[in-house]
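Here the complex is missing one protein chain, while the rest keep their positions.
== chain A ==
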Amino acid sequence: MEEKFIEAPPQEEPTEPPIFPQNTFSHIRNKTRRRELYRQFKLDVAKSKKLEKLRKKKEKEELGDKAPPKQVPKTIESMRVFEETMVDPGDREVQHDEDHDEMAPYFKREVAPKVLITHSNRTVWRIRKFLRELRSTIPSSKVFRRKNIRLKRVIQQAISKDYTHVIVLHHDKTVPNGLIISQLPNGPTAHFRISNVRIRKEIKRCGLHTYHKPEVVLNNFGTRLGHRVGRLFATMFEQDPEFVGRQVVTFHNQRDYIFFRRHRYVFKKNMRVALQELGPRFTLKLRSLQKGTFDTKYGEYEFVHKRREMDNNRRKFFL
């Protein structure tokens, strides 16, 4: 009898179980081994990244124009919700409005700014120091210590004495928490929330200012509201800066937070700029913008920040 050999079905090569890339080693109890594995894993990841980078570079060189475009990371700024009120620089209507609003006289040099700085409440040394530094930042300003005089009376008196702006700092003992900038006599009043206040003493490598009039830099004030707020800041400063002094005051708006900085700059050989920080530093966030001067009850508000409604979306900004 023939031995029949029943052929075994063709044996498939034993497939290896799929190796999933491991990125947690917490199941390994042995510390030394675990550490080693993790370290190796990290090195591998870094290596693969490097290789990828090299590959892309090569590809770009080879293909030149046809290379796949560089991947741009998404930022919150790039994903910002479309704001209808975003100002187009060539917009005639906006230009016309700005030529005729309350702040136009300052830009036309018809009115020179004169700023009154006050506080509320009883003050502490740190607050007074901060106010003094603010005064040094803004030329033609004066610090006024009011004790319990109501703000409305202060404003009335300021108007009669030809002041053009009033700045009130709200604070809770040592910590400032609010800033009101009001333009007199009829001007808009902006109420900000102030945070991260640093006086000169608290800034590292802070320089000493001089009495030259600073330039003003206003960054990222894009919408109509932003324009208004930016111009309000600009009107506080004298319109003819002394470039000799090389001092610049910056209001930089990022995601509705306005960063105030004061620097002295110098242009270096390679068309670079070196900056030295002077003076105080703080951050503002607009709470409300009112049309008249400081009337909480009957005032007409242009903008009020409502937390419930406006803080929902991380990509929606108003300035």
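Convention: a residue touches a chain if its C-beta (ideal position, glycine included) is under 8 Å from a C-beta of that chain, and two chains touch if they have at least 3 such contacts; residues count from 1.
The rule we apply is simple: contacts and distances are computed from a predicted model.
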Name under which UniProt lists the unshown chain, selected from "Ran-binding protein 10 isoform X2", "Ribosomal eL28/Mak16 domain-containing protein", "Exocyst subunit Exo70 family protein" or "Myotubularin-related protein 9": "Ribosomal eL28/Mak16 domain-containing protein"
Identified contact with the non-displayed chain, of A:41, A:107, A:301 or A:318: A:107
Residue touching the undisplayed chain, where the options are A:142, A:255 or A:291: A:255
Sole contact to the chain not displayed, among A:174, A:219 or A:313: A:219
In chain A, positions touching the absent partner: 72, 75-78, 88-90, 107, 120-121, 148, 150, 193, 195-196, 198, 202-205, 207-212, 215-222, 227, 230-231, 234-235, 237, 239-241, 243-246, 248, 250, 252, 254-257, 259, 261, 263-278, 283, 285, 307, 311
